[in-house]
Structures are given as C-alpha cells and as structure tokens.
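Starting off with a structure, shown below.
Of the protein chains in this complex, all but one are displayed in their positions.
In order of appearance the chains are A, B and C, and numbering begins at 1 in each one.
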Amino acid sequence: MSTRPDYQAILDEIHQEVLPQVGAGRVADYIPALGRVPADRFGMALRTVAGETFKVGDADESFSIQSISKVFTLTMALGLEGEELFRRVGREPSGTAFNSLVQLETENGIPRNPLINAGALVVADALLSHLEDAKGEVLEFVRRLCESDEVEYDQEVVRSERAWGDRNAALAHFLKSFGNLESSIESVLDLYVHHCSLAMTCSQLAAAFQFLAQGGKSPCDDRQLLTPSLAKRTNALLLTCGVYDSAGDFAYRVGLPGKSGVGGGIVAVLPERWCVAVWSPGLDPSGNSLAGTRALELLTTRTGESIF
Amino acid sequence: MSTRPDYQAILDEIHQEVLPQVGAGRVADYIPALGRVPADRFGMALRTVAGETFKVGDADESFSIQSISKVFTLTMALGLEGEELFRRVGREPSGTAFNSLVQLETENGIPRNPLINAGALVVADALLSHLEDAKGEVLEFVRRLCESDEVEYDQEVVRSERAWGDRNAALAHFLKSFGNLESSIESVLDLYVHHCSLAMTCSQLAAAFQFLAQGGKSPCDDRQLLTPSLAKRTNALLLTCGVYDSAGDFAYRVGLPGKSGVGGGIVAVLPERWCVAVWSPGLDPSGNSLAGTRALELLTTRTGESIF
Amino acid sequence: MSTRPDYQAILDEIHQEVLPQVGAGRVADYIPALGRVPADRFGMALRTVAGETFKVGDADESFSIQSISKVFTLTMALGLEGEELFRRVGREPSGTAFNSLVQLETENGIPRNPLINAGALVVADALLSHLEDAKGEVLEFVRRLCESDEVEYDQEVVRSERAWGDRNAALAHFLKSFGNLESSIESVLDLYVHHCSLAMTCSQLAAAFQFLAQGGKSPCDDRQLLTPSLAKRTNALLLTCGVYDSAGDFAYRVGLPGKSGVGGGIVAVLPERWCVAVWSPGLDPSGNSLAGTRALELLTTRTGESIF
Partner (left out) sequence: MSTRPDYQAILDEIHQEVLPQVGAGRVADYIPALGRVPADRFGMALRTVAGETFKVGDADESFSIQSISKVFTLTMALGLEGEELFRRVGREPSGTAFNSLVQLETENGIPRNPLINAGALVVADALLSHLEDAKGEVLEFVRRLCESDEVEYDQEVVRSERAWGDRNAALAHFLKSFGNLESSIESVLDLYVHHCSLAMTCSQLAAAFQFLAQGGKSPCDDRQLLTPSLAKRTNALLLTCGVYDSAGDFAYRVGLPGKSGVGGGIVAVLPERWCVAVWSPGLDPSGNSLAGTRALELLTTRTGESIF
C-alpha cells in the first residue's frame, strides 16, 4: 500500500481487456432517446483525492447519467433535512427490480431506499418542499461539483422519458395514495425526469463524486456538502442499494460503493483515495453496464484496492 | 321445491334478525362523499324471473353502487367483443386486495379478472374503443335494464373519487406501461369513476341484474344481452371473483354468484329463479357489507335455495 | 328442462369429440409410479341421483385418484368436527400453486383451504386426532361410499410418493413449526400419502361422490354423512378451491363444483341431478386433465345443465 499503483497503466490494460465485451449486452431501449446510443462506446476516468485524473477511451463523451443522478438529489436532500429524510424512505436493499411496486404496497408506501425509483421520487418531493427552483438548483449543484458549466439537461431525453413514463407515474400516484408525496405529481415527475436526463462525461462524474471520497467536502471550494458521518453513510447506502438488485454481486466482485444508471454509466468510490466513473451502454440483465462492471472488477483486482 | 317459498315473510324475518348488526362494521370513508352515508340503513329487494318483487327496509333509497357497476360494463364489453375480451384480462380469483398492484406486476399487466379495479379499467378501455359516448351509453344501458330514468351518475361522488383517485391512477398508468390500455388514461379513469358513481336503489338493482337469472335475456324487451352461455359464464365469474378476496367465504356461506361494492350494496343471482339486492353501509374487513352478507346467508338458508 | 337429456348419447358424442385431445398434455411424472400410466386412456361415468349410470371408454379402469381423495378426508373431518375445522384451515382460493409454501408463511401456518396440499395435511391431522386407525377407516369409508371392496391403496404409488415426498414433508414441518399439526409428521404424511394413493375407477368415483349431489345423504344406506347445509358448503369449496389455481377458468368453462387430481381424474357434481367422473392422464399446465376438462365443458354445454 506504500507505493501508489500506476493508475494510467492499469486503466490502459483494463481498456484492452474489456474491449471484446464492449458492445455485448443490451442497450436500454425503454425510451427511444436511449436506444439510439451507439453500443460500442467505452470510457473510464479515475480521479484521486489529490486531484490527479487518469482517463481512457471515451471518457470525455457525454451520456445520459440516469439513476446516477439520484445520488446528487439524495445529497441535496440530506443536506437540507439530515436524517429526518429517513422517516419517508428506508435504507434497505430492495431485493427486487428498481421500478417494482410490490414492496411499496406491502410496506405502506415507504420505499425501501432512496436509490430505487420510488425512493428517488420521494427525494425529489423533499427538494420541491425546500427549493423554489429545484430543477435549476440541481443543475447548479452538479455544475459546481464538477466545475463545468457544460453539464445540461438533455431535452430530447426529457421528452422521451415523459412520453414513456407510465411506470414512474404509477409509482408517483401510488406514493401519493399513501400520503408520501407533498407536491403535485406533475412537479415531482418533472424534477425526476430532468435529473435523470442529465448528460455528463466520465471525467465530470469522477469529479462530481469526489466529495464522497473525501468525507463530504466539496473538492472545488472545500464546502462541507455533507458531514463526514453522513458522507460515510451515503457510501454505505451506495454499497447496499446502489446497483439495483445486484448489490450483493457488485460488492462481491467490485468491492466498492457505487451507483449505476441504465445509460450504461457507473460511478464508484474508494473513500480517502479516489473516485472512478466508467461508461459503456451494453447492460446486463439487472440493468448495470456489462463492460463497466467488468472494468471496475479488474480495477480493484489490479490495484488491490477496495473497501474490504 | 314444488311450492314457492314465501319470500316476503322470509325478507321480513331476515330484516328483524339482522337489525342488531346494522350499523356495525366500518362505512367506507376513502372518499368523503361515501363517508357521509348514514350507517343505520338496511334495504333488500328480491325479484323473481316471473316479475314479482318483494322488498323490505330502505329498498327504495339510492346508494352508490360502486364496484357493482363493473358487472354492467363487463356485460357491455362481452356483448361487443365476446370472449376476445379475455385476451386482455384473466378470469381467476385474485386472492389479494381489490386494488392490489402486486399481481399486475408479476403477471405482466394482465389483471386477474374483470371485477377487480385493474380489470375494470381494462373493461372501461374496451368500451371506449367501441363507443363514441361510452359514458352516456353506460347510463342508458343501466336505465333500460331497470326501466328507470331516475338512475344518475352522482356528481358529488364523481368529484370525490377524482380528488382521491391516486390508487386507480397508479393502476391505470401501470396498465398503460404494459401496453394494456388503448385510450388515454384520462378518459379511462373518467369512465371508470363515472360508472362507479352510479346511484341506484335495491329495487332497481334487483331488476337490472334480472338478465343474469334468465340466460342473458333482458326482462324489459326480451333482447338477448348475452348469449345463454355467456350469461352462465358471467355468473361463474361473479361466483369466483365477485366479492373481492372473500370469494370462498361468500360461496361457502351464501352459495350464490354475487357482486359487492364498497357503498355497502351486494347483488346476487339464483339462475332461473330470482335476483336479490341488499344494502347496508357497514363493511367487513374485506370490504363487503356486513349486514348484507348476513342477510344473504339467511336468505339461502331459510329458502333452502342456492346453486349448490 | 322437462325431459331428461339422453346422457348416454351425449357421453358417446363427447368421447368422439375429445379423442384427438386424448394423449395430449403431460402425464404427471413427479413420481415414477404415475409416469408409467399410458397417456391414451379416457373414461367417463355419469350417475344420476335416481341411480342410473352411463359410461364411456375406460370408465372401469382403475387409476390413482390423488388429490380427489382430499374430498373424502374433508368429508370425514367435517363429519367429526363440523365447522370447528375451519379454525385451522381457511376456505379461500389460493391463487397460487397447489403445493406452495408462500401463503403459509405470510398467513401464519393457516392453509388457505382444505383442498391444497397444506390444507389436506391439516385435515389428515384432524382425522388422526379422532380415529385410532385412520388409514383403515378412510379406506372403509370410501369402499362403503362406492359399494365396492375392490378399492385399495396402491402400494406401489405409496412407496413412490414416500420416496419423492420432500415437498410435502417441507409443508408438514412448516405447519408443525406454526403449531398447526398435532400428530407426528410421520403419521400425518403416512395417512396423506395413503389416501392420495387410492386407486379407483370412474364408475366408483361417480358413485362415491353421489352424496354431494343429494344433500349429504349416502346413496347406499341413506346415512346422512354431512348435514344438507354442510354438503352444499362442501360443493361451494369444490367450486372455489377444487381445481388448483384454475378455479375461475373451470367455473367459467364447466360451471360445476369439481375436484381434480394429478392422476388425470376429475369428479364434478350437479346438485340434485347427477355426479360425473372423468379420467385421462394428460394434464394441462395447471395440473388438471386436459381431455377431462374439455369433456366436462362439452357435457354442460350439450346438456344445458350447470349450476349457473
């Protein structure tokens, strides 16, 4: 552990090794805007807490971060409400699909955790209760985190999500029927659809998640976004709930807290060391990037670094 | 079986016997308009296929028929589509609550049967695909069945249902996400909310269900609303799926095909003999009228008449 | 309804019509002794309350009646305990597979009804609490019902069931863990395996179920096996729970209370008229005889007789 691994060399090796898997899996096509993304992309960016960045492949190409964005809204809501938030949403792995309504019914409208769709809707609702222009503030928050004004809501994805968003509308009405949404369904879905439509690059994501590697402190301005304790606890949530119903397998193979999105992105954190973002659109049956998960497994194996 | 039971005397006895239970149970209050109904009401009307009617108590007071209306829309849809309808909706008892989303998720958006909420939404959608003015035609259909122009949509209940209809909106969006709704969610919910808001009396209901006691033939104009085979099959659906998750208990105790509503009404059919409607607003935990179910149990016990 | 249908002619027609389906479906092979039964068999016997019997095909060939036997043990237990029995077992359709443990877990060890495996184990336990030689008395009871000493436990099936009975042993231990078995697991499973291994012919079954068509009165000796009320209620149980998770479909298509077994037999009852038994080993995916169900559907269609 004394000498730092040669991250650039390791990323280059990983790139070579996963290339045969890039293009495998299934590109998310539940909305047309995602289905059009070329399957052959692969990018990866690792940024250390010292501020060094290492990249490979399409690390600077933007993609739809989708559910990864739930970590940003969760962070904002925790900043605003602290642990009060957990009166409305649990923190246990769901053991079922990310958009399942089943547990919601048997558990009286309290979503299992803030990283499944139902939970993220509750988080969005919490933001709307506190912020005048929640949509604008989420965008501003993410831009500051990665020090880039280029981050935008992808309006084509927004339109596509809205047109095909019946499952999420069902979840929102269901939550409302249990009294677990305060704002209008319209505004909750609008905020949710927007933050899921954020377009970012691996480099931007690796920077934006840096605060989770450094005890909640923003890398750009040293502001404490979360207390050290809440930052650790957010990492714990990522580990147990961040990758849909593959939490066990991801922890087993990769050994890092992480969050994936159906756009093919995954971000993972090694506390006190670094943060990594990987992107490849082909998904495994659980909805996680196939080549991306493999790349992260190789990263922790080659560097010998993980939380375990 | 040779001599006809003295129905009026039996109804009078039943009335006396259930009086202590009238007012027990819980009046449905999920919408304000229902919660305001006085709990102390009890009415019952039996009409034979020969056209005689026997009544007791509040048999001529209107109440919100709620889910009983699903039999009318099902009959109309079967008349229009025949058994084709069952490509979009099953015919098995659900074994779970009437507004459950659980089975819908595990069974790919095909509701278990047309008498639970999800199934009735599919039936409403089927009507909208065939009829220009579905709402008007449903009302007309019911009025002709009971030969009364006084039957109306209760607009106060309509407004109340709309304001509190998140669970049904969740079901509708969920069905849509599986591709099992053709018309707009707005129009499906509007038709559904209207037919559930029909206000009718026990006497009107006993007349309106008469066609199920006489092989599908309308009592007023001898029109064949359903083929004899489909009429029998509709009765079979009522028996296995008509009283929420109490199908087994209702069949066991009452022994008749029936349909209940959370307004406290229940209609039951003895094929080739008679049809009976009972109303009392206090519900048992499954959502069926407490005094109403007891009255029907007494009816089949005292007359010795049931399908078994 | 005035003239009796020509049952023999109708059975002959049905035989011709279902012949192409005989041999289709899948013969139960979860135990070797059942898997060896030839798939091409078809038999049917109808017996009226007047005592006339009509037969076709292999109506006098013995087969393993399997779950049909649960009606015999239920009748004996109801005779001994009356409705007290329902403190330990429900009477709702299960909506899931016949040997499911799921509901048992969520419903605290109370089986949904006495005709699924878990419920039948509770019924067997009830018999063991009352009878010294339950196994002997069940055999004697069935022999008297059909007036035939040829009915036997098929010892090869008994051995086969025992060797492959882990699912039922799991159910029994599970029931025991909830305190819902009094006798030893060994003795409960032994009785259960024996009664499921009864070998009978269609003619014998049609006779043995006659009491359910005549208000609980045994045809052989006029003994009242069940009160008229309990006989009706047993028919209600058959209708809602007798054919695994196809109750709705069977009621819809056939319109009679019935009980099926994985040996390919089905018995059905038209109260006050007749009782019918059919046998053909090929099963549909729910575990009911394919040709048998079709034959019963044709029977109620051709005769115009059903309970609805």
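Remarks
As a convention for this text, a residue touches a chain if its C-beta (ideal position, glycine included) is under 8 Å from a C-beta of that chain, and two chains touch if they have at least 3 such contacts.
What you are looking at is a predicted structure, and each value in this text was computed from that prediction instead of being measured.
The chain not shown here is in contact, across the full complex, with A, C. Checked against the hidden chain, the listed residues A:L80, A:L131, A:V158 or A:I307 yield one contact partner: A:I307.
Residue-wise, the contact with the chain that is not shown comes from C:L171, picked out of C:L171, C:V193, C:A206 or C:L226. Among C:E105, C:D221 or C:E272, only C:E105 touches the chain left out of the display. From the options A:E52, A:E92, A:E150 or A:E186, the residue with contact to the chain not on display is A:E92. Residues touching the missing chain, restricted to subunit A, are 90-96, 103, 112-113, 228-229, 232-233, 235-237, 239-241, 245-249, 251-253, 255, 257, 271, 301, 304, 306-308 (touch as defined at the top). Residues 100-102, 105-106, 166-167, 169-174, 176-177, 185 of subunit C touch the missing chain (whole complex, contact as defined above).
Operating definition for what follows: only the chains that are shown with their structure count from here on.
Copies subunit B and subunit C of the same chain sequence form an interface built mainly from equivalent positions, shared numbers / all numbers used being over half.
Averaging Cα coordinates per chain places subunit A and subunit B 47 Å apart. Computed centre separation for the pair subunit A/subunit C is 55 angstrom, with centres defined by C-alpha atoms. Touching two or more other chains at once is no residue of subunit B.
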